[in-house]
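My structure is below; once you've seen it, I'll send some questions.
Only a single protein chain was left out; the remaining protein chains are all shown in position.
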Amino acid sequence: MSEKINVAVLGATGMIGQRFVEMLEDHPYFNIEGLYASERSEGKKFGDTLKVRDYAYKQETLDMKISKMDLDHIAKNCRIAFSGIPSDLAGPTETELAKKGVAVFTNAGSHRMDEHVPIIVPEVNVHQFDSVKDQDTYKDGGYIVTNANCSSTGIVVPLKALQDAFGIKQVFVSTYQAISGAGYPGVPSLDIVGNVLPYISHEEEKMESEIAKMLGTYGNGKFNYSDIVVTANCARVPVIDGHTESLVLELKGNPSVEEVAKALADFRGEPQKLGLPSAPEQPIIVRSEPNRPQPIYDVFAGTPERARGMASTVGRISKSNGYYKMWVVSHNTLRGGAGGSILNAEYAYKAGIL
Amino acid sequence: MSEKINVAVLGATGMIGQRFVEMLEDHPYFNIEGLYASERSEGKKFGDTLKVRDYAYKQETLDMKISKMDLDHIAKNCRIAFSGIPSDLAGPTETELAKKGVAVFTNAGSHRMDEHVPIIVPEVNVHQFDSVKDQDTYKDGGYIVTNANCSSTGIVVPLKALQDAFGIKQVFVSTYQAISGAGYPGVPSLDIVGNVLPYISHEEEKMESEIAKMLGTYGNGKFNYSDIVVTANCARVPVIDGHTESLVLELKGNPSVEEVAKALADFRGEPQKLGLPSAPEQPIIVRSEPNRPQPIYDVFAGTPERARGMASTVGRISKSNGYYKMWVVSHNTLRGGAGGSILNAEYAYKAGIL
Amino acid sequence: MSEKINVAVLGATGMIGQRFVEMLEDHPYFNIEGLYASERSEGKKFGDTLKVRDYAYKQETLDMKISKMDLDHIAKNCRIAFSGIPSDLAGPTETELAKKGVAVFTNAGSHRMDEHVPIIVPEVNVHQFDSVKDQDTYKDGGYIVTNANCSSTGIVVPLKALQDAFGIKQVFVSTYQAISGAGYPGVPSLDIVGNVLPYISHEEEKMESEIAKMLGTYGNGKFNYSDIVVTANCARVPVIDGHTESLVLELKGNPSVEEVAKALADFRGEPQKLGLPSAPEQPIIVRSEPNRPQPIYDVFAGTPERARGMASTVGRISKSNGYYKMWVVSHNTLRGGAGGSILNAEYAYKAGIL
Partner (left out) sequence: MSEKINVAVLGATGMIGQRFVEMLEDHPYFNIEGLYASERSEGKKFGDTLKVRDYAYKQETLDMKISKMDLDHIAKNCRIAFSGIPSDLAGPTETELAKKGVAVFTNAGSHRMDEHVPIIVPEVNVHQFDSVKDQDTYKDGGYIVTNANCSSTGIVVPLKALQDAFGIKQVFVSTYQAISGAGYPGVPSLDIVGNVLPYISHEEEKMESEIAKMLGTYGNGKFNYSDIVVTANCARVPVIDGHTESLVLELKGNPSVEEVAKALADFRGEPQKLGLPSAPEQPIIVRSEPNRPQPIYDVFAGTPERARGMASTVGRISKSNGYYKMWVVSHNTLRGGAGGSILNAEYAYKAGIL
């Protein structure tokens, strides 16, 4: 245990924070030093703050006490902070921690568009990790790495696979997003039971820009965005966990549906090559049933056990009017949230930048 | 009462049949001669077969008895049959009724692609009514007119408005369809509570072909399809009534968002010009709130009272990457079902082909 | 119009406030002088604050502006204040208004257990209206009348009918309460989608005490509680509007199931005798189908139109182990909320205490 890296979980009483805790229990590289949240929760037992439905925490985890966010304490005791705090708070807190020498792996959106802050999905763009070295705080060991927003994450691995195999001209995506993506208390039940909410603040803009940033490059101190055109429509639906997304793609070349399916199923990225602990062996599961993927069946796709909920499932691949259509389901708070940042930290560990 | 036209409602115990009954109560042109369904329901009171949640039938309607489908009886007593029977039964039954001289206005899909059978949404293509005169049975007064499938109907009026104003090159649509669209018993609850079902058998193909047929022309004895390209992804969501659809449009010209909104809001079609009883005064309601349309608020759009649920509501109109994005909500069993056929029959009445 | 009584709606941006507005449009006795809410909503159009799904407000109502709660202004301009504000604010505000001579009809629970404040369901206990004359503020025309909490209201009319007909020894009730009962934003969707919440703060205590108070008497300056024993278990379920309640009753005598049904169906109270505008002609609808009542079908029970949602529906009446079992559905924000207070004010109007 003594050789594991101490990590802090920020926002441990929230939806993303609790997924961080779940994935960090018995982690081979990391050791939870403390659970941090707002002063309001100080001293509560973690087990009394649960928001996640399908939890299976160990008793000793349930008994951990929540601490308030003392940044000096964290900086002194932790090499890493995993941040699941709301974006409005996340900005200054994360900046401060980086200044104090902490490597911050965050789900918050505050810094995603910062000059030298990368949005990493390690199957896609670990080369953009270079950008952290250009962050002012890097010389003292502190930096910020973000994961993508949940709806971007779910599709960017399949997009990367198709970009590598054929090239992509443009992407039309409509989302069917789960309510856990809005955190807790999040979406009022009166707004979503029996309803579709075709509006998620700034989500469409985020998808259109984040994907272009991730599929681009980093060089000469700046990000060069991909010229892939992404047009997104985003809606919330009454699903607890698991974003469903419909895709229409304009690909280069004229691959067959079978070739597209094979390119997706065969894709492996750096996390797979490096055998990162939370990396799914097969990051994209391709299903051939006519009625899959569905969130109720596919949200937890991903093996081995530690990578549960870390794979994207693609199905209903077809061709129409020269476009390629498909549907994707992914877990929005595992792959698209806490799991994304943990995978980023695992990569950083292996890459020697911790 | 004696001057009203007698009509039969086929499939009166189903979701669509019950919407026919609702819209035909006290109808200024039509009089319900009888309610027809399978032998299994013969003799039951209509009020004991209810499937529709928000019903407000008159007591005398609730007390009407269901009859079995005696086609000779119907042909003898009714000028019109409104058909809400399942597509597999609808085909031969409707053909038979047309042969017997009945004007069949049907929600079933069986005949939609027949050579001389039109799919009419009267704001869009009443000129295609000409095709019924080429049906073999027309000489004896019998013919078949279909309404479009529910997801096509919801968007085809907005598409027509934009085609007239600017021209349309292509359409990308993703649907969030209500469960009432699958009839009763329809979708098992275990399949849809907390889930998205990204598969509705043949729905995408229907949307891609029906819209092209409706936006085309009829001449020289055949339908000429529009060259507008429609690419559709269709899913079911846990909503009772009201289809939500996300649209991405490639328009001709380069209208502003305001011009697009105005073209939609100002659009009026033949039903409005003729003042048909079930026609909404304003067939397309345009909303400017950031979070509208939503099925819970907009499903019943349409005035006056008789046109409740007959308008499409469009909102969140924006421009991105040169495309026009917007969301549409419409009532799938009123506008997209029974109401569509009733409006067609009202037009036929006014046009003198009854 | 000039002869109508001016009324203020307090909390007009909330679930109950909006039901007040709905029932007060074109009211024969009352005229909405103003819509009042917290400072945060000041100046907004009522139509931009909608929370209720099935609304059908007139355009002029949608265009009304929200004012902040200036109690002097209200006291000067309104004889009545209908209060839908949250209980924590309601207490002092309502006291203040009564002091200023306003008759306050409130849905809030703050004053329900006050010494001279009655909880009125006018089919049950209009005689308890006497208590308002013992309120200190009555001499200047001000007083407070509360309606019962929503789950008590739904069953107290059937209980009154059975008490009158046979006598009741005790009542066991389990509730299946709709989410609108918690107001907006109210219940987080993550807590209720696909779930039952077997806990509503203080609801069980309220039911046990409020029903005993209402079924008791008022005399010699104090309330004498009924000795009917009520044992309640309360839960929230994913239903938008409409409380369902299961009852087990120990009755006096040994009536047959048919006699119980008849006593319920035949019951009429003061509102029916006086022909109050919002009174349902038949306050208790008895249904004989094996699977009724259900909230989706029965929530809006009540005729004429102005009394829509004001009747309780009872069904599945049976006898087991000497107990009488039945199920009740009622509209929790109409009958169990705004409608209750409006009916109280209508009674006060007729009784000459306005």
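Note that the chains take the letters A, B and C in the order they are written out, and that residue 1 is the start of every chain.
As a convention for this text, contacts are C-beta pairs under 8 Å (C-beta built on N, C-alpha and C of every residue); 3 or more make two chains touch, one makes a residue touch a chain.
Please read all numbers here as calculations on a predicted model, not as lab measurements.
Peer 1: Can you say which of C:L50, C:L89, C:V237 or C:I353 touches the chain missing from this structure?
Peer 2: Of the candidates C:L50, C:L89, C:V237 or C:I353, C:V237 is in touch with the missing chain.
Peer 1: Of B:L62, B:V193 or B:A265, which sits in contact with the chain we cannot see?
Peer 2: Checking the options B:L62, B:V193 or B:A265, the one contacting the hidden chain is B:V193.
Peer 1: Would you write out the residues of chain B that touch the absent chain, in ascending order?
Peer 2: Touch set of chain B with respect to the missing chain: 15, 51, 179-180, 184-194, 238, 240.
Peer 1: Going by the touch rule given at the top, which residues of chain C touch the chain that is not shown?
Peer 2: 170, 172, 174, 176, 194-199, 204, 208, 229-233, 235, 237-240, 244, 246-248, 290-296, 315-316, 320-321, 323, 325, 327
Peer 1: In the complete complex, which positions of chain A touch the hidden chain?
Peer 2: Within chain A, the residues that touch the unshown chain are 48, 50, 53-55, 193-194, 289, 296-297.
Just so we're on the same page, only the chains that are shown with their structure count from here on.
Peer 1: Any idea which chain sits dead centre by C-alpha averages?
Peer 2: Answer by centroid distance: B.
Peer 1: Hey, which chain ends up farthest from chain C, C-alpha centres compared?
Peer 2: Result for the farthest chain: A.
Peer 1: I'd like the Å distance between the centres of chain B and chain C, where a centre is the mean of that chain's Cα atoms.
Peer 2: About 40 Å separates the centre of chain B from that of chain C.
Peer 1: Which residues belonging to chain C are in contact with no fewer than two other chains?
Peer 2: 193-194
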